[in-house]
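With one protein chain withheld, the remaining protein chains of the complex are depicted in position.
The first chain written gets the first letter, and so on, giving A and B; residue counts start at 1 in each chain.
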Amino acid sequence: MSDTLTPTSPAAVSSALRSRARPKRRINWGRVAAWAVMGVLLVITLFPFFWMIRTALSSNPDLVAGKQSLVPPGATIVNFKRALGVATQHEITAATGAQTGTTINFFSALKNSVIVCTLITVGQVLFCSMAAYAFARLRFRGRDKLFFLFLMAMMIPPVFTLIPNFVLVKNLGLLNTYLGIAAPFLLMTPFAVFFMRQFFLGISKEVEEAAVLDGASRWRIFRQLIIPMSIAPLTTLAVLTYITAWNEYMWPLVAGSAPNVQVLTVALNAFKSSTPTAIPDWSGLMAATFLAAIPIIVLFIALGRRMVDSIGFSGIK
Amino acid sequence: MASTAPIRPAAEAVPAPVRVRRPRVPRARLRPDTRWAIVFLLPSFIGFLIFFFYPTLRGLYLSFTNFDLLRNSGHWIGLRNYQEMFSDALFWNALKVTVKYVIINIGIQTVLALGIAVLMHRLTKSVIVRGILVLPWLIPNVVLALLWMWMLDPNLGIINHYLNLVGIPSQGFLGSPGQVIPTIAGINIWRNMGYTALLLFAGLMTIPAGLYEAAAIDGAGEWRMFRTITLPLLRPVLALVLVVTVIGSFQVFDTVNVATGGLGGQPGGPANASRVLYEYIFQQAFQFYNLGYAAALSVALIVLLSVVALIQLRLLRASESDLA
Partner (left out) sequence: MTPHKRTLTRLATAIILAATIAGLAGCGSSDSAASNGDVTITYANWDPNQAPVYQKCADLFHQLNPTITVKLQTTDWNDYWSELATGFIADTAPDVFTDHLSEYPQLANSDVIEPLNRLAARDGVSANRYFPGLAELWQTPNGNRYGFPKDWDTIAIVSNQGMLEKAGITKQQLDHATWNPQTGGTFEQIAARLSIDDKGRRGDQPGFDPSHVAVYGLGLDPGGLTYGQTTWSGFAASTGFQLLNKNPWGTHYKYSDPRLAATMAWWRHMIVKGYMPPLVQASTLGQTAMFLGGKVALAIDGDWQISTYTAAKNIKVAFTPLPAGPKGSWSMFNGLADSIWVGSKHQAQDWQWVKFLASPQCQNIVGASAVVFPAIPEAANRSVAVHEKQGVDVSAFTSYVKAKHTMLYPITLDAPQINLLVQPTMEEILLGEVSAQQGLKTVNRQVNDILKYR
């Protein structure tokens, strides 16, 4: 990043740009170009989703025959039914041309994902914001060193911790349980602590100090003062955590492979290729993926506005 | 615990120093702080110890052994894993491939995300637009990799179909040694640019709108405002985003594991062109069952990440902001 700091107070800016000209026409062309760029970006972002849905509406034999039309010939929703596990055998054979298509217990996997993600989100938001408050506001020996140590945890590649965590969870008897799948993420994640700390740092100290002088305990301050002021970043963190947890793959694969606790990302594996040279069940996979994404999209729509509109990173100084 | 620590906060080389304007607090007040710190920190600290610290120590120990995953046993062999690592051509290849990937991925992604964030900030406040841009981030990596494999296939993929329509010959993308890393980078950029833009956008919101208004009154154009107002004031957030995305980028795995080497083939191809370090570690652990060697490779990765992060933080002077 460049070292040249330009003066930034409004007065300085205006004195630096002593020009009285007001060429409004220039801005319009710029806006057009900007909208064009935005349009391209939106198309690039949305096209793969369109293709995902288009593939989900096709039948496998058509797909491998290489038909590329925008609207699939013989569009059918049987793949969605297959993904949900409500298609009949006859429909399955017609759609995939095989003796049996892949089946997953969609609703069970959905339920599992919801339970695990809720567990993780509640735990992470609660415990990490507590820790973040400690790092932001409390004074104690070694505070910054400890924070740095927490941050260093971000550098640890998950594969490094995979096996030891796996052995630990097994020894605790928590394999193939919801708690076991949630365990490594439940108590602490470096990003969450970092994120909330940044925000807490930016909260004005006066009110807090007043409360301390009034004799309120730290916990009370935290619960009744800090938390209400931080609903926006807390919501943001919760949504981010939920989505990240929803998309976790390696750990749930390893710690929760039993069919009754499989989360969606693991259950979707059933649609991947079955043998080294066979082709995946494309239409089924795309249908299942789309269905699996719907809850998250709904969540994002519901909370996204709150999260995006009122984020204040004012704590970053 | 009689604290003799000074009242002023310890200024470490950690981001975000605190502006101190608080009234002087009597010394006796420091003791409760420590006790409260324990209360607040206990759960996270336990989580940190159990799921980060202990595994790291264990992994470090494993790197000095020849632990076999299947046998679940091994014994101490000292530095042999590390010696083998330095003479392992595939290790150096993995490093090279990973660095190439990170440069392409982060370079393009940051520029794009910054541009998108500015567009979201100055062009339109539409939440729908923001929502759409974040949509790719909501889908699990492994599924996206399969989707893109399907779209990028030279024979059946829709992307090549459209390229052919405008006269461009079919590209190998994931099957071409030269194109595979940029392609993987592209897939991840597509996935992450909206989310990264959102983070940067949050940072943009902290810049007082008055600055832009004043500049507009004085006739400054968009580009000039971007250069003189936006960029400098965004630096701390940009630094944070860069550090996090670079760390994540070095650990690319899901996309490579699923999308390279074709279906059911060996990932990392063709001809080792996409065998990133993380993939190599995974293969050593789960295909060769060489947990000791995989641990040594992971240690190398951690060291690399730490060095890079430190350099970044120094270069970007993330602890300071120009926001008055």
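Note that a contact is a pair of C-beta atoms (placed from the backbone, for glycine too) under 8 Å apart; a residue touches a chain by one contact, two chains touch by 3 or more.
Source: prediction; values computed, not measured.
Check B:Pro55, B:Pro270 or B:Gly292 against the missing chain and you find that the one touching it is B:Pro270. Here the missing chain is touched by one residue of A:Thr88, A:Ser204, A:Gln224 or A:Ser257, and it is A:Ser257. Of the options A:Trp35, A:Phe50, A:Phe107 or A:Trp219, the residue whose C-beta touches the omitted chain is A:Trp219. Across the interface with the omitted chain, chain A contributes residues 61-62, 64-66, 97-100, 102, 115, 119, 123, 163, 166-167, 170, 174-182, 217-220, 253-254, 257-261, 269-270, 272-279. Residues of chain B that touch the chain left out of the display are 32, 35-36, 38-39, 42-43, 68-72, 90, 149-150, 152-157, 169-170, 172-177, 258, 261-266, 269-272, 283, 286-289.
In this text, only the chains that are shown with their structure count from here on.
Centroid to centroid, with C-alpha atoms defining each point, chain A and chain B lie 14 Å apart. For chain B in complex with chain A, the touching residues are 1, 3, 5, 9-10, 12, 14, 16-19, 21-23, 29-30, 32-34, 36-37, 39-41, 43-48, 50-56, 58-59, 69, 115-116, 119, 122-124, 127, 129-144, 146-148, 150-151, 155-156, 158, 161, 190, 194, 198, 201-203, 205-206, 210-211, 214-215, 217-222, 224, 228-229, 231-233, 235-240, 244, 247, 251, 253-254, 263-265, 278, 281-282, 285, 291, 294-295, 298, 301-302, 305-306, 309, 315-317, 321-324.
Interface of chain A with chain B (complex): residues 1-2, 5-6, 8-10, 13-14, 17-23, 26-27, 30-31, 34-35, 37-38, 41-42, 44-46, 48-49, 51-52, 55, 63-64, 66, 68, 126-128, 130-131, 133-134, 138-141, 143-150, 152-161, 163-165, 168, 183-184, 186-188, 191, 193, 197-198, 201, 205, 209, 212, 217-219, 222, 243, 246-247, 249-250, 265, 268, 272-273, 275-280, 282, 285-286, 289, 292-293, 296-297, 300-301, 304-305, 308-309, 311-317.
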